[in-house]
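Supplied in structure tokens, the structure appears directly below.
Note that one protein chain is taken out, while the other chains of the complex remain in position.
Order of writing sets the chain letters: A, B, C, D and E. Residues in each chain are counted from 1.
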Amino acid sequence: MSFNHRDEHIDENMLLIQANLDDMNPEWVSYIMDKLFEAGANDVYVVPIIMKKGRPGIMLNVLVEDGRLSDIEGIIFSETTTLGIRYMHASCHRLAREFERVETQWGTMTVKVGYHGGKLVQFAPEFKECEQIAKEYQVPLKLVYEEVRASFRLQKIKNASS
Amino acid sequence: MSFNHRDEHIDENMLLIQANLDDMNPEWVSYIMDKLFEAGANDVYVVPIIMKKGRPGIMLNVLVEDGRLSDIEGIIFSETTTLGIRYMHASCHRLAREFERVETQWGTMTVKVGYHGGKLVQFAPEFKECEQIAKEYQVPLKLVYEEVRASFRLQKIKNASS
Amino acid sequence: MSFNHRDEHIDENMLLIQANLDDMNPEWVSYIMDKLFEAGANDVYVVPIIMKKGRPGIMLNVLVEDGRLSDIEGIIFSETTTLGIRYMHASCHRLAREFERVETQWGTMTVKVGYHGGKLVQFAPEFKECEQIAKEYQVPLKLVYEEVRASFRLQKIKNASS
Amino acid sequence: MSFNHRDEHIDENMLLIQANLDDMNPEWVSYIMDKLFEAGANDVYVVPIIMKKGRPGIMLNVLVEDGRLSDIEGIIFSETTTLGIRYMHASCHRLAREFERVETQWGTMTVKVGYHGGKLVQFAPEFKECEQIAKEYQVPLKLVYEEVRASFRLQKIKNASS
Amino acid sequence: MSFNHRDEHIDENMLLIQANLDDMNPEWVSYIMDKLFEAGANDVYVVPIIMKKGRPGIMLNVLVEDGRLSDIEGIIFSETTTLGIRYMHASCHRLAREFERVETQWGTMTVKVGYHGGKLVQFAPEFKECEQIAKEYQVPLKLVYEEVRASFRLQKIKNASS
Partner (left out) sequence: MSFNHRDEHIDENMLLIQANLDDMNPEWVSYIMDKLFEAGANDVYVVPIIMKKGRPGIMLNVLVEDGRLSDIEGIIFSETTTLGIRYMHASCHRLAREFERVETQWGTMTVKVGYHGGKLVQFAPEFKECEQIAKEYQVPLKLVYEEVRASFRLQKIKNASS
């Protein structure tokens, strides 16, 4: 399995790990999420749930390759308050991803592009760059997004017709 | 203001008190809700929210007469972890309420009825009674509800036509 | 496997497909859900979640036979903004379902009935019919439901005792 | 007060009406929301909440001019199962709104534009039109949005520079 | 498989059973959750979701050993309104659990302790005991928790250094 992870591919050895937390300080959640990403989690997210006795808990979800299960468990058991976790086998279908450059009034910026079956289906400005431009030039973030998207679109149309 | 609180009325001296909790053990919530009801709250509920730094917090809401503000605050400050609460003036429009009796296969049961402008608009079996019957007779709770509702409806139709 | 899908059955070749969306216009969700149902999804629902950096995203869930995976993926990749989806194998246990007719003051109406092990366990008025009657006769929707349920119940009791 | 409601304005005679529902069939919600909009509600939305005994209820919210309180209450009491509602005074600040036309590859389409202090701050393609184009031309809804937004933006830039 | 369930272990024969409910009285949820726990469910929780036509439904989740599937289904089909359920295979990793005693100003109390790889990683006061003490001594629940945790921590430190 020597494919480039930038190519569209299906990864069949994934686990979705879940832990229900009904007695933990929610202030810790972002710290724990960051730690799980650093340990190689492909995705981390939380879901508001209602647990026994009507407790407003949260369900922590971690999507990760099965080889990293033990590391992720280590973090969950040491950083959260849970006495158990569960996991289910999952397959991930990931699009081919490329970073492309686009010219804007604020200079060259980056767009993350996704291809499905060789066809461009997604493109999204890089959040951090847009945030930085919005702060530096004191323009609304939404305008930065708008211009990056419009410029990328125009560039694609030009290339297609040339 | 000597109206019977069973009559339909508007209470204009209500407060909606809110506290955002982002660092509290959610296990305590049901205990705190019970305490607030005992202190005279008309309603208590929690809303899952997202607070600063993406924290999955909960917003505690207490609906209460303005004269009880101080008591309710006392409970919130001593039992939760908040450093502040906010409140807004609210008016409550409450229907006339009556408890009526209805015959079922499990004996006489209670239905809570609501009248708006003298007209019956709501009727609901008493949860606790239904729960008790469901346990005692080992029947699904939903069947108990169904029969109580159907019996009450039939009784009303009979009375109307007699 | 030539069973009638109206019979109670277990379908072991199902997939639960999930996509986390943190950068999509939520206005598009209902359109996308409809499209997924048209493409053969057995169920579609969304869950409010909190994603990295505290983003209030939504998780799209699609329950579908494994043979339709590719079609569903095609819709998700072209209509949403996600760069990847995941799926897990699932089994579905579906009750035997029948549509029965019941007489009401507004004419014959339909009740969807579910049987588990040959025993009637569910019955529900058809939403669209009730909605139509409520509009046409200008009666509260809840009263239409109430009467359809009560009439169906009475009809069952009569048939049982005859 | 003879201002055109298309002008930016503040309406200080608004009410936010709320009803907590813990014993109602959620299937009825969209029907009830539509009815409230037809009765003149400016906005209607529901919030998932946790009520006493850990019940997963919903809070119905209706934003409306105070003169319509009684009509809205009539609908809530007859169509939902609540025994009471509450309301708070609110002020609404609404942007000046205009519908502008823009040329696209699918013909002339509409963009809803919002002005704050005379300055264009919002513009959004009309959902229904985009949905219709997406169905008719079998293109992803997101591409229709993208083109309408880009065309409108280009048109504004041209007009500004001419 | 004769391990003591108090030991840390992985149980690979678990099922996560899910049912989406969009037409059920939410008042019944806590009753149903209790019933599922009594029937041997390891965990039960509900998730607020948005179902087709924008209905604010709830997803019931039951985590249980696969041998109990049929019992759990029996309860779900008879007590809820669903026409179908789905389930996925799951593995549960549970920490070694012990109940330890700790001295407090209100007498001896219990702490639930969790061990991962032989190392203490979790400890939590027993909710019911704390609740009882809070009521009996009229002290805030959070203070009871605080003292139980602090006393347990001190006891561990003393034992480690002696």
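A few comments on the model shown:
Please note the rule applied: a residue touches a chain if its C-beta (ideal position, glycine included) is under 8 Å from a C-beta of that chain, and two chains touch if they have at least 3 such contacts.
Quick caveat: nothing in here was measured; it's all calculated off a predicted structure.
Considering the complete complex, the chain that is not shown touches A, B, C, D, E. Interface note for the absent chain: among E:H9, E:K135 or E:R149, the touching residue is E:R149.
Of the listed positions B:E8, B:D23 or B:E100, the one in contact with the omitted chain in the full complex is B:D23. By the touch criterion stated above, the residues of subunit B touching the omitted chain are 20, 23, 47-54, 57, 59, 73-74, 77-78, 81-89. Although one chain is hidden here, its contacts on subunit A can still be listed: residues 25, 27-28, 31-32, 48, 78-81, 127, 131, 134, 140-142, 145.
In the full complex, subunit C contacts the hidden chain through residues 22-27, 29-30, 46, 48, 53-58.
Following the convention adopted for this analysis, only the chains that are shown with their structure count from here on.
In this assembly, A is the chain whose CA centroid lies farthest from the centroid of subunit B.
Of all residue numbers used at the contact between subunit A and subunit D, over half are used by both chains, marking a mostly same-residue interface. Counting partner chains per residue, subunit C shows two or more touched chains at residues 47-48, 50, 54, 78, 81, 88-89.
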